[in-house]
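As you look at this complex, bear in mind that one protein chain is not there, while each of the others sits in place.
Let's look at chain A:
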Amino acid sequence: MYNTKIKPTFCPGCGNYGIKQALQSALEQLDLKPHQAVITYDVGCNSNMADFIYAYGFHGLHGRSVPSAAGIKLANHKLPVIAIIGDGAFYSEGGTHFLNLMRANHDVTVIVHNNHRFSLTAGQYTSTTEEETITVTSPAGVIEEPVNPIAVSLVNHATFVARGFAGDVKHLTDLIISGVKHKGFSLIDVLQPCVIWNKEQSYEWYKKNIYYLKKADSKRQRALKDALNEKKLAVGVFYQENKPAYHEEFPALIKKPLVYQDIRKIDIREVMKEFG
């Protein structure tokens, strides 16, 4: 139901296949028809998915697509909005949007394809690449420490913080379903093998280095412990909190979504009084 006629162009073995499959199966299980959800896409291998998924889509600018997702949600808050984006886009180019949209609790489910590389531009390091990693733009090894998106989200008021693994589609599907159902900002960082540019972090490597969280914590400080675990990577929901979503705080949106409000006749008599 959610496939276009265009055949996916991801490399054989790419983690994007698993994420695409999880997304589509989440949409199906959520019983959303193609016109009942909006998916935004960024720029990167991950977001080439825009052409393969049949639904309302918005394929925006590199690093800037999540603000567009928030705008879509504010204009029509009845629709679930899911943002597909990569680590380079969300944690690097669009870092300020990552920090600010999260703390505003916009009701958007952000799925970050985190393969620790700029893959579409042929393998440069990103802000999540491990220190000392050798890439085409770090021949002597990366100097910077990597961003820890889970820890940042936990201390920066995100209300749903999760990590999935592209190699475990069933688990990831459940995370996406929970994220979409969650009222507010949900971050789902997905460990995504890139078989071309990241040989170190293969499916096998991830399988050896991840462990599953049992259930979402309700205390940020406790959740941070798993987020800061340097030996192994936790997957699952780190933290979840129920809090009004951003759009629920707007008087303009109480009665009905913005786009359904009639603009055919506007009376400006009231405000003109200020200028008399």
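Operating definition for what follows: a contact is a pair of C-beta atoms (placed from the backbone, for glycine too) under 8 Å apart; a residue touches a chain by one contact, two chains touch by 3 or more; residues count from 1.
By our rule, contacts and distances are computed from a predicted model.
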From the list "YciI family protein", "2-oxoacid:acceptor oxidoreductase subunit alpha", "Teichoic acid transport system ATP-binding protein" or "ABC transporter permease", give the UniProt name belonging to the chain omitted from this structure. "2-oxoacid:acceptor oxidoreductase subunit alpha"
Touch with the missing chain holds, among A:Ala70, A:Val142 or A:Ile210, for A:Ala70
Among A:Cys45, A:Leu79, A:Val110 or A:Ile210, residue touching the chain not depicted: A:Leu79
Using the definition of touch stated at the top, determine which of A:Gly57, A:Gly88, A:Gly179 or A:Gly236 touches the missing chain. A:Gly57
Touching the missing chain, which residues of chain A? 4, 6, 33-36, 38, 40, 43, 48, 50-51, 54-61, 64-65, 67-76, 78-79, 96-97, 99-101, 250-253, 255, 258-261, 263-272, 275-276
